[in-house]
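Omission of a single protein chain aside, the complex is shown with its protein chains in their original locations.
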Amino acid sequence: MTPTPDTLSQSGDRGFLDPAVAAPGLFGWIFSTDHKRIGLLYLYSVTAFFIVGVLLGLLIRLELIAPGETIVGAQTYNALFTLHGVVMIFLFIIPGIPGAFGNLVLPIQIGAGDVAFPRLNLLSWWLYAVGALLALGSLFSGGGPPDTGWTFYVPFSVQTTTNVSLAVFAVFLIGFSSILTGLNFITTIHRLRAPGMGWGRLPLFIWSLYSTAWVQILATPILGITLVIVLLERLLGTGLFDPARGGDPIMFQHLFWIYSHPAVYIMVLPAMGVVSDIIPVFSRKPAFGYWAIAFSGIAIAAAGSLVWGHHMFTSGMSDMAVLVFSLLTFIVAIPSAVKVFNWVATLYKGAISLDPPMLFALTFVFLFAVGGLSGLILGSAGTDVHVHDTHFVVGHFHYVMFGGTGMAFFAAMHYWLPKFYGRMYNKRIATFAWALMFVGFNVLYFTMKLVGLKGMPRRYYDYVSEFHTLNLISTVGSWVLGLGLLILFVNLFRGLMRGEPAGPNPWGGASLEWTVPSPPPVENFPEPPRVTHGPYDFREAGIL
Amino acid sequence: MPHPETPHIVGYGTFIAVWVLLLALTAGTVAVSKIELGVLHVWAALAIASVKSALVIAFFMHMKYETRLFRVCLFATLATLAIFIGFTFFDVLYR
Partner (left out) sequence: MSETPHRDDLGARFGMWLFLFTELLLFGGLFILYAVYLARHPEAFARAGKELSLPFGTVNTVVLLTSSLLVALSVSALQRGSRRLCLWLLAGTILSAALFMVNKYFEWSAKIHHGIYPGSPEMAGRETGEGVFFSLYYVTTGLHGVHVVVGALLLGWVFVLVKNGRVDSGNHVLLENAALYWHLVDLIWIFIFPLYYLIL
């Protein structure tokens, strides 16, 4: 690592974290338009809700540790998995990497002082925060927590007396937050790149945020209107999904999945971007196939908008639709595979160091690949008919969303947070936490796929005794995973608050964020940097 | 850094001409709707509405004077919407 003349971070200057640069106390945070503070606001909120989601998940697994009613009855169980899904998907995974790390890193990586619309950025977070509080409020108000599953299928979501109305309104607000983030990022990337930062010199994380932002813009409004209609169905009896009144309940599913399938790419594309940034640094090699990785993200975003019907093979839609959507689903696998091949090729003959960011990034590649393969079984209509609505599906999406995006989120935390707090955590303990999580994760979710193949349905609080052993093992896996998570968070917290100064470039990265002090100053750069090399040109950057 | 641009000022006459055209097309779409076209009348209505929209977008909304990026993005949006509607009909048309 090249020593830099910058000693500010070592001498205790807290950069943008310095209380002197912002309004006093809480106001300096919740009314700040500094992308770095907004990024941390997102980080704290999504992490808090992740923990809530984990606790809900642990409760679900506790209920399923044995057949029959273990700790909760059917109604409560329905509320538990509904809330687990709503919290994890809308309050953690979708906003997570873009909101926290997109905000923290994007402007600095392109050499800008902030995003294009800083006040809109703050509004994004406020919409998220209010939406999140309202979503939690649905737990305690009206007819009690929603019990429809996070997918809010009609007719049940229109008829149930639980507080679906407040919950869908909350999700609407969070969707609006997501849209504004996407709008901001697209404009920022187009308009605010520093001199010399051509599209071909952008870090791959930026490319992934760009693809994601387009999906946020184009898909999220469909969710918005769908939720509005559900609200109007409940409040005004519009009957648009009611077959007795000429409506079609399958139309709800179409509208819902037109958003919610692209939404999984909102979840995974930024994660892939994190991985694409980390692997070159910890292989001391430029990314293999830079343009392939960049454009495959655009391809995933585009192709991912064509396949929503694969969630509906058993819904009663036409055989023609089943055929078309199944066929198209196989196409989406191709650009994803392109990325995996390029990551592996980047590793080949690289000087690999298995620091925590790299461990989590490699874990992403492995677990996402496993999850993606099980996605092919689901995408093929013939096999899907047997596993739809079983725990096979639950196992599949936890592999890609948790083993995928979740692990990438942890990778991003371990990679970039030392930059923004200026301090380093204990890498040994982080590695130990990772190991626990890896074991616990696979025990928890692989058994789920097995029991799903055997026929255990999802969203049931009870099951036949022949599924008992696998469920028991799965629940124990959840405890190991939970323990690993606990150690991870405690270690990060202690390290980032009180660890050794990290210095501006602890990992030897060549992208712009590693050229500024840790923590960065409010304005990021004293003057716009002139970019003369690519994000993984370690030699030109003077790192190698 | 981007510097302030000199805006292209559209003449009042251009706007008024477009407005007259829009009114004419409105009269046209009402007239066409009275003709017995069967199932084609939806497509006729959509075609005329598309022409009207194109005029509003190109002139009133200045799209004609913006860079190509704006048009590409608009096209991508409309293509996406078309796909959402079209693919839904793979289901609805074949039940």
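Here are a few things to note about the model shown:
Letters are used for the chains, namely A and B, taken in the order the chains are written, and counting of residues starts over at 1 for each.
Here, a contact is a pair of C-beta atoms (placed from the backbone, for glycine too) under 8 Å apart; a residue touches a chain by one contact, two chains touch by 3 or more.
The structure presented is a predicted model; accordingly, all values stated were derived computationally and were not measured.
The hidden chain makes contact, of the residues A:Ile93, A:Leu173 or A:Leu218, with A:Leu218. Set against the missing chain, the residues A:Ala23, A:Val228 or A:Val344 yield one that touches it, A:Val228.
Considering the full assembly, A:Leu236 is the residue among A:Ala20, A:Leu236 or A:Ala351 that touches the omitted chain. The missing chain lies against chain B, touching residues 1-2, 4-5, 7, 9-12, 15-16, 18-19, 22-23, 26, 29-30, 33-34, 39, 41-42, 45-46, 48-49, 52-53, 56-57, 59-62, 66-67, 69-70, 73-74, 77-78, 80-81, 84-85, 88-89, 92-93. Chain A meets the missing chain through residues 113, 116-117, 120, 179, 182-184, 186-187, 190-192, 217-222, 224-226, 228-229, 232, 236-240, 244-248, 251, 254-255, 258, 523-525, 527-528.
Convention: only the chains that are shown with their structure count from here on.
One finds 36 Å separating the Cα centroids of chain A and chain B. Remark: chain A residues 190-191, 214, 217-218, 222, 250-251, 254, 258, 305-306, 308-309, 317-321, 324-325, 528 touch chain B in the complex.
Residue ranges on chain B touching chain A, taken from their complex, read 1-2, 69, 76-77, 80, 83-84, 87-88, 90-95.
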